[in-house]
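In this view, the complex is presented without one of its protein chains, the others remaining in place.
Coming up: chain A.
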Amino acid sequence: MHIIGNVSIYLAFFLSIYAFAAYVLGIKKQDQRLIDSGKGATMGIFILASISMILMLVLLGTSQLQFEYVYRYTSTDLPVMYKLAALWAGNAGSLLLWTFFLAMYSAMVAFSRKMIRNPMTPYIISIMMLNVIFFYFILSFVTQPFALMDGVPPEGRGLNPMLQDPGMIFHPVTLYLGYVGLAVPFAFAIASLIVKSMDAFWIQMTRRWTIIAWAFLTLGNVIGGYWAYTELGWGGYWAWDPVENASFMPWLTVTAYLHSVMIQERKNMLKVWNLSLIILSYALTLFGTFLVRSGVLTSVHAFGETNLGAYFLVFMAFMVILSMYVLMSRYHLIKKDTGQFESFLSKESSFLVNNLILLGATFAVFWGTVFPLVSEAVRGTKVTVGVPFFNTVMSPILLALLFIMAVCPLIAWQRSSMKNIRDNFLIPAVISLAVAAVLVIMGIRNAYPVIAFAIISFMVLTHLVEFIRGTRARRKVTKEAVPVALFRLMIRSRRRYGGYIVHLGIALIAFGIVGSNFDVERMETLSIGESMEIDRYTLTYENLGQRTEGVNDIVFANIAVEENGRELGYIQPERIFYLNWEEPSTEVAVRSTLREDLYVVLSGWEEDQRATFQVKVNPLVKWIWIGSYVLVIGSIFAIWGGRYGQVTPRYAGPERKVH
């Protein structure tokens, strides 16, 4: 097992070097046999990566404690699901998973039917191979997944209880699929520059890849947020932690990219901008990995201090310098035949404003994340840049972004007029102002929530107007029934209406985030039979109990809940004591409705059974998760195959003998 594991890693490392060399030589000598050999090696790497992965899963699942990785992250009593999920609990395993995805994506591109006889293919795969070489170098020489212990320990150290959550199964995998997915459009972009193919072919070819990567990044962040919300000690669904910020930054830049590519496809503008955005997004995925694995910043989500970060920093610098060199060397070609803006008031310029705000947000997050390091380097004082900083700086930026999202869909391409703006925005604007007035009358006096709710209403309304206008225009010609016209309108323009569904998802998420700021919290110690009141709820502490689950002991409290005198039933916050872990974990009891979450924590208890509870009422939080579902549905709708709009783009760049 140990030998098979190590051989699969070392062999794949040498094969990736061979594949890269075969592609480069094949391109240089225009020899198809070398390119085909490189493609064979690419498939070989994927097979070897699959062997390593399967082997590691078998070792984890069968508790082969003689392997250091299995010993460090599992124990024999751990449920099988978490034994397998421990694959991404540590550095070596998670990098193995990353490498597997990278090898899989490389093979998918190399053998894609859409890329048959395309001269860009060898260039794309050689760029992806650079990534594969780096990751296999790390797995071979820095953090080895199949390292053996000196002996066979009787028991493993176990998995951190905080990681024993369904979130652990989905969050890292989705996030990695998002991170690794960005390597594909990056490789296409650099390849198109190298072959001097300056049209939008690479953008059209990678549209699905990018949306899928973006959707996975979104899903990864949202699942992580939900996990952090229900896991105590992680600061709620979003705490502006350096590691959270690291995955938020590429999400922001890819969002900007997904908008600006539409301008290039339609108006042949912003070519350099789009290339820069995809390079930046890719670099930020490496920067995020550097933050998570270097330990330079304090984070509850980090892997702990290792020297891995330095390798990622060097690799990131190498890839960025290489990309910038290629970009600059082709700058004169890119600038040729580039479209021009014709008006300040047009969809193109509003997309650019959207990009500006998204990049501004990215920079603000980046600056806030690294400022403690800057401060320490300059003054020797490592200041804290926490939630209040990010809330102050990011709130106006994100509000401006929501406003632009509201305005963009209704502005015409090329040039818009004041009449166009008046016709499209008057009714949504009046209703949104009415919403703001109602909120003020209801007693909300803070400016931010009032403005935010008004903008969110405006955004939802402008999108509804867009759906209504499209349906009406279609009905005028086809005389179809309203639902039929709406359905056909949407499926014939999946990208556009999928995008609008995503926007509506963002509106729901924003609604939940703004609402959750009106939370109330109390912490009280109660004797059995005593009650506490919070908001409209009365909680009566009935008893403290204990049960055993597997090898773990669980202490729980039964609490009867009433809302305005109406009985709602019981909730049961818990504390779990593990056999193989010193610290107990706290399981929150959440009663979730569309209006609010009742969030109860069992803080501690005394010998006389008095217990301390922390109780929160978090308004509208459920809308964050509902909005996330809508967002994912919108992404799937936008990329789903079908008869309309899913035509393979035609390559029109320079031809080569090899492909």
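Simple rule for what comes next: a residue touches a chain if its C-beta (ideal position, glycine included) is under 8 Å from a C-beta of that chain, and two chains touch if they have at least 3 such contacts; residues count from 1.
The criterion applied here is as follows: contacts and distances are computed from a predicted model.
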item	value
Choices "Fe-S cluster assembly protein SufD", "Ribose ABC transporter (ATP-binding protein)", "PBP1-ABC superfamily" or "Cytochrome c-type biogenesis protein" - which one is the UniProt name of the chain not shown	"Cytochrome c-type biogenesis protein"
Contacting the left-out chain in the complete assembly, out of A:32, A:268, A:343 or A:540	A:343
Residue of A:387, A:431, A:444 or A:639 in touch with the missing chain, whole complex considered	A:387
Selected from A:140, A:572 or A:603 as touching the chain missing from the view	A:603
Which of A:337, A:521 or A:655 contacts the chain that the document leaves out	A:521
Residues from chain A at the interface with the omitted partner, ascending	232-235, 239, 241, 298, 300, 340-344, 347, 349, 352-353, 356, 359-360, 363-364, 367-368, 371, 374-375, 378-379, 381-389, 392-393, 397, 410, 412-417, 419-420, 466, 469-470, 472-474, 477-478, 489, 492-493, 521-524, 586, 601-603, 612-614, 644
